[in-house]
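Note that this complex is displayed minus one protein chain, with the remaining chains in position.
For chain A:
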Amino acid sequence: MNGLPAALTAEAVKSVAARVVRAASLFIVVGISVLATTLTWAANRGNEQVLAQLGPAADLAGWDRLLGVAAQVTAAGALLGFGVVLSWAIGREFADGTIAGLYGLPVSRASIALAKLVVHLCWTVLVGVLLTAALLLVGLLLGLGPLDSAAASGLARQFVLTVLSGGLALPAAWAATLGRGLLAGVAATIAIIVVAQVAVVAGSGAWLPLAAPALWAIRPDSVSGAQVALALTVPALFTLATVRAWRRLELDR
């Protein structure tokens, strides 16, 4: 990996300056917090329509309900936000034409691709910290009771779910590379969300890597460690696939 530190610096500078990253951070942290807050508040007041929509979280109470709702929203909402930003980070090089300038450098394209994914991971960790902190604040403001060990475990699972959602969005990076633009990545993100949602409704359970993190965050007893670990194969495989695609990339279309 030639020039990885330089590539990391370049990608970090670009991400910090990008409006799309700031907007997506706001969308994920504030959007999920507001949705989780309003749905939990409405459910706590006995709103039948909301309770009917909450699925397994409807049977929970207190911190468990708030974090169950947040996990459901995160599974789709955060994945959408992460997938769009990842599609932008890759696809913008093609859309802006800057991809040509990333050839003929002492920094290899494989390093640039890996740097993009590492910066994405760092951003998802930051978003995970902010979202978890926001939900802690929401829970305290809603008067859900003291932060006991169960609630702390729930918040920790919420953080892990957020970061894993960022990892599950990695097929978008590969798709944006193959499709030479943002749209292929966004389409892949939507496909991931649809497959995960449909599979859960169809009862595939936690053996589907795309669905396991959310199921684990809501009901940790129903998901085994192996099933959560299996979810890690998605980011691992698509990191390799994306780096390989960048290494072999030709400007032939």
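Quick note on the criterion: contacts are C-beta pairs under 8 Å (C-beta built on N, C-alpha and C of every residue); 3 or more make two chains touch, one makes a residue touch a chain; residues count from 1.
Keep this in mind: contacts and distances are computed from a predicted model.
**Student:** Determine which name in "ABC-2 type transport system ATP-binding protein", "Anti-sigma factor NepR domain-containing protein", "Aldehyde:ferredoxin oxidoreductase" or "DsbE family thiol:disulfide interchange protein" the UniProt entry assigns to the undisplayed chain of the complex.
**Tutor:** "ABC-2 type transport system ATP-binding protein"
**Student:** Out of A:Thr38, A:Thr98, A:Ser153 or A:Ser222, point to the residue that touches the absent chain in the complete complex.
**Tutor:** A:Thr98
**Student:** Which chain A residues touch the hidden chain?
**Tutor:** Counting over the whole complex, chain A touches the hidden chain at residues 2-3, 6-7, 9-10, 13-14, 17-19, 96-98, 100-108, 250-252.
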